[in-house]
Each structure stands twice: as structure tokens, then as C-alpha cells.
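With one protein chain held back, the other chains of the complex are shown just where they sit.
Up next, chain A:
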Amino acid sequence: MTRLFHVLPALFLVWFAAFAATLPAQAQPLRLQITEGVIEPMPFAMPAFVPENSAGNQYSEALARVVSANLTNTGLFREIPRSAHLGRISSFDASVNYSDWRAINTQALITGAVSVSGNRMNVKFRLFDVLSGQQIGEGLQFGGSTDNWRRMAHKVSDAVYSRITGEGGYFDSRVVFISESGSRGNRTKRLAIMDQDGENMQYLTDGRALVLGPRMSASGDRIIYTTYETGSPRIALMNTQTGQRQLVGDIPGAMTFSPRFSPDGRSLVFSAARGGNTDLYRMDISSGQIQQLTSSPSIATAPSFSPDGRFITFESDRSGTSQIYVMPANGGEARRISFGQGRYSTPVWSPRGDLIAFTKSNAGRFHIGVMRTDGSEERLLTASFLDEGPTWSPNGRVVKFTREAQGGDPALFSVDITGRNLRRVPTPGPASDPAWGPLLP
């Protein structure tokens, strides 16, 4: 298998220096507050990237399209169509004529340039606050293989998003999920990975064995999932660089499933079911040593670590219906945090640490929701026939999840934490169980 994560060979320029120095002072006028929910998206202009040599021509429009799509898909930005542009960016280094952009109500102007030499390309961009008439941050450039042209567009998008929102980006990231085909009663399910925008999909398993619920490690180097290749649920660990895989977490006589990595990537937490009882276990990956975390005569499953690794949130029906609990990461007393109407499942701790996303079913409807980690301030983001299994964007501002319309096929959707901007994530066919990986280096 080829490497799944190509590191851009060289990202030159002074990324952090440029950033830290200029962001606080100059980004202020353009700042968007994501947490408040943006009702009026910020208008931006994204002219074609200026080709700095003839070989750069073929990427000039393509790069701009990817950046525009990324920003537009956040729901926070609105592109001013190219046909309305009065100004023209014909040279990356020429000064910007702000009045041309003000006249069409542009707030953010993004300019870019691209040059290509052989299979190497160089992509540059600048961001301007049109109203105050100044550049935001310094220009950045990215260099790498032309195979990675989309990743460079994603990095431009992440930088623009970060400078305007003050949050980390999430465009240069990947998602593992389950690609489905065949009849509903005998589905073929394959592990697959793709860019967060649905591009560059690759299959990671061949479909012979039923596979469920993949998760990515915090560094993106490994994937863990449930497989029926032995005829019964077992946990498999796959290295995304080499494609090597192995079964892990054997507990004699038990079905094991619902695995998730600890934030440091050194251990797993998962469920083991035997004798009519499902408990949580933790395994040290390198030694294989297994520790039982819960022992309740009930179901405990869907565990997820807090980003500092100190706690685990999980669902249990020990109270009679599925509810969300939090316990220390090495076991111990679990505290119930969900108390609303209905059943609560699949809690997932935000990478920022501030929220837990979950699935809720109540009165025949399913919801994706978020609550604070003490269970307060519950907020439902979606409602449908069947929504389940939220997964967080690397910046903790967006969740992807599985939605299945009544009688329809499952598909991946995303929504932001204010409940706005519900969108379908494009996949080649029916898809489920998304797991969003980290922002790539």
C-alpha cells in the first residue's frame, strides 16, 4: 500500500512567526466568532491564482476553486462571484486597489500565485482586509509535489480560516469511514479513507469481512476498527503508512468492539461482551496488557477519552436506559452526566476539551447534540429519522455523523456546533461511521 499521508516535503517560510506576530492586532476587524453562530456569512473574493509560469496555468483555477469551496462549506463565508469582480489580480506582488473590492462589498480578499516546475509546485497566498485596507498576516508559501496540489489549497484555506476566526483550521485533514454496498440484509462494508471534503478516497479493506466503527489515532498514523473476519467481532489495528494490520485486545470468550485510541496513542479503550454483559477494558498497545475498567451487570460501550487523557466518557444502560457517564481513565466511580428525556449514546469528547458530542434518541427521532462535560447546556444540533455517531473536526467546531433517511441509504453529514450549516459530505456511495483525523502536518 502506498503511503496514505504524504507529508509535504517542504513547507517553507516562516509560518508561525508570521502568524503569531500579526494575528492579534490586525485580524481584529475581520474576526468571526464561530461560537455565536454566524447568520450573515462574510463576503470574500478569491480570484484565480496568478500563474507565475506557463506550467502553473493548469492549477490557477483549480486551487482557487478548492479554497472557495472550503470556505463556503463552513457556512461562515460567502464567495462574491468572479463575474462581479471589478479589480483584477494579474500580479501577486502588485499593490491591491482596495476601492475595486470595496465597491462590490468584499470584506476578505485572497490572492494567490502558483508556479510549477516538473512535478514540484510552489503556491503562495495573501489575505487582505478590504474595509480597513490592510493585509492580514504576512504572505505564506507552500512547496511540494504537484500530487499534493489539493493539500496545498487546503493549507491556504486553513490559514485564511485561522486568521479570520482565530481558531485552528480543519481543511487539510482526512476522514476514515465505512463504505457500504449491496443489499441491506447482507451489506458489504469496507474501510475507506478520504480527504475531509470527500476527495481522494481509497479503500483500506476488501469487503470480505464486515467492518465497523473505525477511529484514527491522534497523529493519524494508525486506524483501529471492529472486524468480523474471525466470524465474531474483534478489534483490528492498521498502520496507515504500511497498511500492516493485526488483531488486538483478545479477551477469551468475548466479543470485542467499539475501540478508541487514548490521546497519546499508547493505549486503547474498548468494549468486551460475554455472558450477556458488556464492559470496558483498556489495553496498553505495546505490551498488550489489558485492564478491566468497568464491572457492572449492564452494557458499557462507546468509550472516548478526554483530550488530556484523564477521563473516559461512555454510554451505559445501568440505570435502565442508555445514558452518558464520565469516569477516571483507569476506571473507578462513574458519574452520570445526561439527564434529559430519551436515550443517550456514543459520547465523544471534543478535541478542545470543552464539549461532549452524542447521539440522542427520543420519541422516535434521533439527534446529534453537544453538552458541556458536566452534562449542562445540552444543545441538539440535528433531528432526523436516524442520526448517529458524531466525530469532531480537529478544531472542535464541526461534527460529522451518519444520517440514514427512512428506507434510504446511510450518508455522511456535517454540522457546526451552533447547529447551523448542515451539509452532506460527498462519498461515492452509501457511507457510515465517519472518524475525523487530525490536521495534517
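As a convention for this text, a residue touches a chain if its C-beta (ideal position, glycine included) is under 8 Å from a C-beta of that chain, and two chains touch if they have at least 3 such contacts; residues count from 1.
To be clear about the criterion, contacts and distances are computed from a predicted model.
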| item | value |
| --- | --- |
| Listed names "Sulfite reductase", "Pyruvate dehydrogenase E1 component subunit alpha", "ABC transporter ATP-binding protein" or "Peptidoglycan-associated lipoprotein", matching UniProt entry of the absent chain | "Peptidoglycan-associated lipoprotein" |
| Residue among A:230, A:289 or A:330 touching the omitted chain | A:230 |
| Contact partner of the left-out chain, one of A:64, A:302, A:381 or A:399 | A:302 |
| Contact footprint on chain A, counting only the chain that is left out | 183-187, 189, 208-210, 212-213, 226, 228-233, 255, 257-258, 271, 273-278, 299, 301-302, 315, 317, 321-322, 343, 345-346, 359, 361, 385-386, 388-389, 404, 406-407, 432-433 |
